[in-house]
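This part shows chain A:
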Amino acid sequence: MHHPASIAPPLAHTTRSTRRGWLGLAGLSLALLAPSLQAQTTPPAAGPAVRAVASFSILGNLVRQVGGDRVAVDVLVGPGSDAHVFQPTPTQARQVSQAQVVFSNGLGFEGWMARLLKTAGYKGQQVVVTQGIQPLAAGEHAHGHGHSHGHSHGAPDPHAWQSVTHAMAYVGNIAKGLCTADAAGCDAYKANAAAYTEQLRALDAEIQAAWATIPAAQRKVITSHDAFGYYAKAYGVRFLAPQGLSTESEASARGVAQLVRQIRQENIQALFVESLSDPRLIEQIGRETGVRPSGELYADSLSDASGPAPTYLAMMRANTAALTQAVKGP
Partner candidate 1 sequence: MQLGCDMIRPQLQLSCNILAPKPMLPEPALALSRPIELDNLTLGYDQHPAVHHLSLSIDPGSLLALVGPNGAGKSTLIKALAGQLRPLGGRLAGLERNRIAWLPQHSDLDRSFPITVRDMVALGLWHRVGALGRFSRAHHALCDEALDQVGLGGFERRGLDSLSGGQLQRALFARLILQDAPVVLLDEPFAAVDQRTTDDLLALLHRWQAQGRTVIVALHDLVQVRAHFPLTLLLARQCIAYGPTASVLTAEHWAQAHRLHEAFDDRAPPCPGVATSPWPPGREGPAHPVPAQHSQHPHPHSPRPAHPHPHRPTAEPAASA
Partner candidate 2 sequence: MTAPVWSALGPDGLVFALLIQPFAEFGFMQRALAGCLALSVSAAPVGVFLMLRRMSLTGDAMAHAILPGAAIGYLIAGLSLTAMTIGGIVAGLAVAISSGLVARNTVLREDTSLAAFYLLSLALGVLIVSVRGNSVDLLHVLFGTVLALDDAALTLLVGIAGVTLVSLTLLYRPLVLECLDPGFLRSVSHWSPVAHFGFMALLVINLVAGFHALGTLMAVGLMVLPAATARLWVRRLGALLLLAVLLALAACLMGLLISYHADWPTGPTIVLSLGAAYLLSMLLAPRGLVRHQHPGSRHRVA
């Protein structure tokens, strides 16, 4: 028994069981501390070889597919967040400064990236995954009216991943980038990329098949986010929108009226509330025309792990299913 006033008994007076207890506690503490101690030294071969940062969730998923276990990926704009109005936190600046590769979409998608890299003092490798892709201009996709958008006409549309073909190009660029950063793992990366590209090809075929059963004249969709230009071109679907790409431009009565008229005239059935912008305007249009909102489309980001679109493949499948279902009508 020990004196109540003392914090710990002197070792000379402990019983054997008490000493074992203290040693056990010390051992447990060391075991808990070990991983964090390890993380600050050069990681052994079993842990990730490369620290990478991806700008948004979709890109993060692709990088993980190619990198496998060798790459630890931090995503800046998480699922459900809006990359247009993203503000980095100090934690994220630290992640960037400790990374070896930074993956970004490019084409003006991440307006905040240049400043973040400068703030974090990042001098490492940057991979822009849209390298080599022929971009569409923001106004180039098919839609009904010359309405002003968040991006000016003539600026490129950054949402290239909506076409699976382009996603395959992304994967190629990612593999190249990882090879440059970590030559030792290059074979693994190439193998992962090839396997994943096969999956993407299958996906592309699936989507084409899904749309093939629907006559071209019926392939018209309304959504509040102007992000599906590449999807429209790749799979022959027309997307119409009341507002521009960003959530900041305010609607005018004329724009809404024209859209309502068009829906009525062309008998469009599909109305989608995009997860990131104001759904109330969409619902109003739905009320006006009798077309109920059909569900959710994932344009700029994945859903979280429990949702229907936690990976890129799942996202494209979910979008396509929702679109085709809505277009076919009740």
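Definition applied: a residue touches a chain if its C-beta (ideal position, glycine included) is under 8 Å from a C-beta of that chain, and two chains touch if they have at least 3 such contacts; residues count from 1.
The candidates were selected such that all candidates are chains of the complex that A comes from, given by their letters.
These numbers were taken from a predicted model, which means no experiment stands behind them.
Enquirer: For chain A, which of the options 1 or 2 is its touching partner in this complex?
Expert: 2
Enquirer: Quick check on the complex: what are the chain A residues that touch candidate 2?
Expert: Per the touch definition, chain A meets candidate 2 at residues 77-78, 80-82, 85-87, 247-257, 260, 276, 278-281, 283-285, 287-288.
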